[in-house]
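Accompanying notes for the structure given below.
Removed from the display is one protein chain of the complex; every other protein chain stays in position.
Now for chain A:
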Amino acid sequence: MKQATRTNQAISLKGSTKIVTEFFEYSVNSILYQRNIYPPDDFRMVKKYGLPMLITADEELKAYLETILKQVHEWLMQKTITRLVLAITSKETLETVERWQFDIITEDENGTGESSGSAAASGKPKEKTEKEVQVEIREIMKQITASVTFLPVLEEECSFTLLAYTSTQDPLPLPEKWNDADPHLIDKGKVEQVRLRSFSTNVHKMEAMVAYRVGE
């Protein structure tokens, strides 16, 4: 039976992975633009999710993000990634000043009787159309854009790091050029966090949240 569900989901997992990866691409770009990690004129506007989204035109950065997202895509397909974190760090002190966290919850898997039971119990709306998902993503994107209003201004020059949290039954073979990393937490006592909206496909549930350092 498990086998059967797997094959049934194969396509939707693929589609969902694409949606999630795409979401990462646009949200990361959006954050890099909104938080001024890269100069604003490096970004060009594209229409996506019914919103004007900004995508970097910097070839190097583009290639860099592409490499990472390709790996994330792979992990999503393997259902091993549980969280993606975009940490914005000060270039000077290397302190994390902002931490965008995207939790990925792979639904309907690795549960035996439980998942089906809970799905039935909660009456989960099955077969979400892509359009509905897009609407949900749009809301997150709007929130990311709007979050500039409450996030503190980044005064120092900043860089960013993308962290992937993986969780596997067996130790994950490290892909080339990936290393274990520090979680890039913000110093305790100085942190405030805001939960953003979430979206879900039939396979993945994505929950976004931003933590940021506040002044003393």
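Note that a residue touches a chain if its C-beta (ideal position, glycine included) is under 8 Å from a C-beta of that chain, and two chains touch if they have at least 3 such contacts; residues count from 1.
By our rule, contacts and distances are computed from a predicted model.
The chain absent from the displayed complex carries the UniProt protein name "CDC20/Fizzy WD40 domain-containing protein", chosen from "Trafficking protein particle complex subunit 10", "Exoribonuclease phosphorolytic domain-containing protein", "CDC20/Fizzy WD40 domain-containing protein" or "26S proteasome complex subunit SEM1". Of the candidate positions A:Gln34, A:Gln134 or A:Thr166, contact with the unshown chain belongs to A:Thr166. In the full complex, chain A makes contact with the omitted chain through residues 37-39, 41-42, 57-61, 64, 67-68, 71, 82-83, 101, 103-107, 109-110, 112-114, 117-118, 121-122, 139, 142-143, 146-147, 150, 159-172, 174, 177-183, 185, 188-189, 191-197, 205, 207, 209, 211.
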